[in-house]
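A short write-up of the structure that comes next.
Note that one protein chain of the assembly has been removed; the remaining protein chains are unaltered in position.
Each chain carries a letter (A and B) given by its place in the written order, and its residues are counted from 1.
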Amino acid sequence: MSLDRDTVARIAGLARIRVDADELDGLAGELNAILNWVEALNAVPTDGVEPMIAVGATRAPFRDDVVTEGDQADAVLKNAPDPVPPFFTVPKVIE
Amino acid sequence: MADLSELLALGIADARDGLRARRFTARELTSAYLAAMDEARALNLYITETPERALADADLADARLQAGHAEAMTGMPIALKDLFCTEGVRTTAASRILGDFMPPYESTVSGKLRAAGAVLLGKANQDEFAMGSSNITSAFGPSINPWRVTGAGVGEALTPGGSSGGSAAAVAAGAAIAATGTDTGGSIRQPAAYCGVVGLKPTYGRCSRWGVIAFASSLDQPGPIARSVEDAAIMLGAMAGHDPKDSTSAAQPVPDFEAALQGGVKGMCVGVPKDYRVDPMPPDVEAAWARGVEMAKAAGAEIVEVSLPMTKPALPTYYIVALAEASANLARYDGVRYGARQEGADLAEMYAATRAEGFGAEVRRRILIGTYVLSAGYYDAYYKKAQRVRALIAQDFSTAFQSVDVLLTPTAPGPAFGLNEKTEDPVAMYLNDVFTVPASLAGLPAMSVPIGLTASGLPLGLQVIGRPFDEASVLRLGRAIEDAAGFDRSPRLLAGGV
Partner (left out) sequence: MGQVIEGRDGPWEMVIGLETHAQVVSKAKLFSGASAEFGAAPNSHVGFLDAGMPGMLPVVNGVCVEAAVKTGIALNAAINLVSIFDRKNYFYPDLPLGYQISQFSDPIVGKGHLDIETEAGPKRIGITRLHLEQDAGKSLHDQDPLRTFIDLNRAGVGLMEIVSEPDIRSGEEAAAYVAKLREILEDLGVCDGNMEEGSLRCDVNLSLRRPGGPLGTRTEIKNINSIRFIRQAIACEAARQIEILEEGGKILQETRLFDPDIGETRAMRSKEESHDYRYFPDPDLPPLILDQTYVDQIRATMPEMRGDRRRRLERDNIPAANVEIITSSAKSMNYFTDMSENFEDKILASNIMVNEIMPRVFYRNSNPDIERLRPSEANTIINMISSGNISGRQAKEAFEFMWEEGKSAADVVAERGLAQMSDDGAIKALVDQVVAANPDKVAEYRSGKTKLIGFFVGQVMKASQGKANPQAVNALLMARLDA
């Protein structure tokens, strides 16, 4: 598997990271180097092996249905870049 | 009041005795460290220093000592890796994207240390979002290793390792009595080895991740970095424990790690995995490992050669798993609710600019790879495959632990390298973690303990890996090696003056 410019651009779009056109080739080269190296894994036989999705704790613990947090709009908004309290804001979205 | 250098020479255990015996106060001890931080400023150890907070903490500690309510960590001046959220103290993850983020909450682990009376000196430098093995990805510039090649000039600065490089270097440089780190694939152990200090990654789930900025959730684990095995044991006791706020935290009792040190290693079965070798294996590393094995044997341990055939695929497995998780963990840094926003004409541009400007090159690269390996059509080939290999790696260890109590390996394939080395080729950089990632993937406790110096005068560490929740055995073997090695922990740089 080899990444081309278009794929890098698509992935960058998914990740919401701006990549300028003149960076695409260099980035594709770097990512390919890593991916080629990672492909050594294909040599490991894993037929019938269950994927490991959890380490340690074997089951999700349950929380009681109790309100323990809230009424802290000030704290929640304190670090916001462009707040109009009590709201966060972003550039206008058209649905 | 005791002499400054005398105070700075004390580890946690001795400082505790001194404080309790009123030979000096927490304020005096803290002041000595604040002076040492000044002295070491050129090493760029801290992102944020908190001297006022430190003195206030010290006064609280003195009041506690006075009242007879002191705990082991009371009055201990420590550094926190800047990945631990600290209420009211800027927390950056060494990234531009967090801006001047001021957490309105305190991480569980730093909160426990605070409750135990520890003194906060500041937030230690690190790789950005803990992504790196050299500290060069920090948006605040790298920390510098206080150790230097014999006869080298100031310009030939070495990396302290990463990602907890600031923490390890601060402890080595005497600019903190101990520090917290986090370890995802070796980020406590490798910098500890490079800086000639002790670094312990506990069992996954032993220390709460709540309030610790995530890199890879299934691997991240907070742990102590300290000057001695004993200090690491004491500090781990203050950091560990079940946390209902972290679903992956283990409901396991926390033993008295300090007391466990007394057990010795007589009759302990130490496995030596022949697969822990790189090609070519540096002779210094090979020799240090052999010395460690001899020390263990001399202390009464039984040595068994074991095979861990999944060691080699562990590194690529680690990178797939860690980067996939990271790509999602770092999605929240979008400039909407906190952090440094870059303006854009519309929402899409705002997102793309914020994340392009806010993240450094290595973090961007890792997010892109993580995004790619999870994307439609590639998930099975990369992510799912890696999770299967991960299961085999864990299996490898549990098989080995049927016949041995602990494993002894080198921590890293070499000593600290130059700050400007290995920056061109990311894969070469990733290879630093080759011996540390297998235990990370399996969630096992592992510790790096200094064993001695290379021919050119740089510290090397050995790694002890244990069964899940058996940090006690890891600490015991570490202690035996430490005792036998008699490692001189004064770094050249400080010894020779900056």
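Observations
Note that in this section a residue touches a chain if its C-beta (ideal position, glycine included) is under 8 Å from a C-beta of that chain, and two chains touch if they have at least 3 such contacts.
These numbers were taken from a predicted model, which means no experiment stands behind them.
Considering the whole complex, the hidden chain is in touch with A, B. Contact with the chain that does not appear here is found for just one residue of B:33, B:46, B:101 or B:417, B:101. For the chain missing from the display, the contacting residue among B:139, B:213 or B:391 is B:213, taking the whole complex into account. Interface with the hidden chain, as seen from chain B, comprises residues 85, 91, 93, 98, 101, 103-105, 107, 209-214, 216-218, 244-248, 324-325, 327-328, 330-332, 334, 336-338, 347, 351, 371, 374-376, 379, 383. Chain A meets the missing chain through residues 14, 16, 53-54, 56-73, 75-77, 82, 84, 86-95.
Heads up, the rule we're going with is that only the chains that are shown with their structure count from here on.
With centres set at the average Cα position, the gap from chain A to chain B is 24 Å.
Considering their complex, residues 99, 101-102, 104, 203-205, 218-219, 244, 247-251, 310, 312-313, 316-317, 319-320, 327, 331, 334-341, 344-353, 355-356, 359, 364-365, 367-369, 371-372, 375, 378, 381-382, 384-392, 394, 425-427, 430, 442-443, 468 of chain B touch chain A. On the chain A side of its complex with chain B, the touching residues are 1, 3, 7-8, 11-12, 14-19, 27, 30-31, 33-35, 37-44, 46, 49-57, 60-61, 63, 72, 75-76, 78-82, 88, 90-93.
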